[in-house]
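A single protein chain has been omitted from the complex, and every remaining protein chain is retained in its original position.
What follows is chain A.
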Amino acid sequence: MTLRLRRHEFADDHKLMMAIVNRTPDSFFDQGATWAEDKAFERVATVVEQGAEIVDIGGIKAAPGVEIDAAEEKSRVVDFVARVRETYPGLVISVDTWRAEVGDAVCAAGADVLNDAWGGADPELVDVAAQYDAAIICTHTGGVTPRTRPYRLEYDDVVAAAIADTMAYADRAVAAGVAEESVVIDPAHDFGKNTFHSLEVTRRIGEMVEAGHGRPVLVSLSNKDFVGESLDLPVGERLIGTLAATAVCALAGARIYRVHQVVETRQTVDMVDVISGLKLPRRAIRGLQ
């Protein structure tokens, strides 16, 4: 099934880079490097130049911290979305929010995708997506409250839970009027999951690809704590581990990669696609002259 992200369509064999753009002063990876609007706009220009198909704009960091109400969140993202929309009509704009009120405002400003990293915490978000014919990303968090860390959460089968919850969320979105071709599922590494859970989800991501019945799987692996704990490395030294996890997911058929490093991730995914025969080598002559 062709994936449609509001105005933009992508063929089944097209793997997409979703570049993270933080409009936050405190996100874990960049520590507020793009908090200033112009810095965030420069980040958009850079990732577009690097070939990202999607930007994912977020106004609230995922981890616990200072309470950001809907008005403050909107002030961080709505005008910015409008500016990006005007400058880059061909770019897919996703907004990382769980709030329907914020979703409404950003879709009115031109956003194409609502990335609900918190698994449907606000039940009206799907109605907003449907109203604007926008796409929605349905994540699995194990039912935790937004902006909380996992604490002693356990699952009988974390992959089965991720499949069941994201597919149920996706069904709810479709029932609310979101187009079937505009629903994406995401197991949400590290959200409501300890490192062992995230590793198991990575190892068995192919089960989710299969169970999605054509609903594309998004993976958000970039520099996360499960990579850090696996290799005992701090933020800033997790790129190689991220790319290894990316390769595993790419081989299993994940379609969208939410990333900090676009170029490195694209090369990894392209290499996997060439190995698996989905793509040809760019240019091969060695030994064939």
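We adopt the following convention: a residue touches a chain if its C-beta (ideal position, glycine included) is under 8 Å from a C-beta of that chain, and two chains touch if they have at least 3 such contacts; residues count from 1.
The rule is short, and it goes like this: contacts and distances are computed from a predicted model.
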Absent chain [UniProt protein name; select from "Solute-binding protein family 5 domain-containing protein", "Peptide/nickel transport system permease protein", "Dimethylsulfoxide reductase subunit B" or "Gluconate 2-dehydrogenase subunit 3 family protein"]: "Gluconate 2-dehydrogenase subunit 3 family protein"
Identified contact with the non-displayed chain, of A:A11, A:A71 or A:I285: A:I285
Touching residues on chain A - with respect to the absent chain: 279-285, 287-289
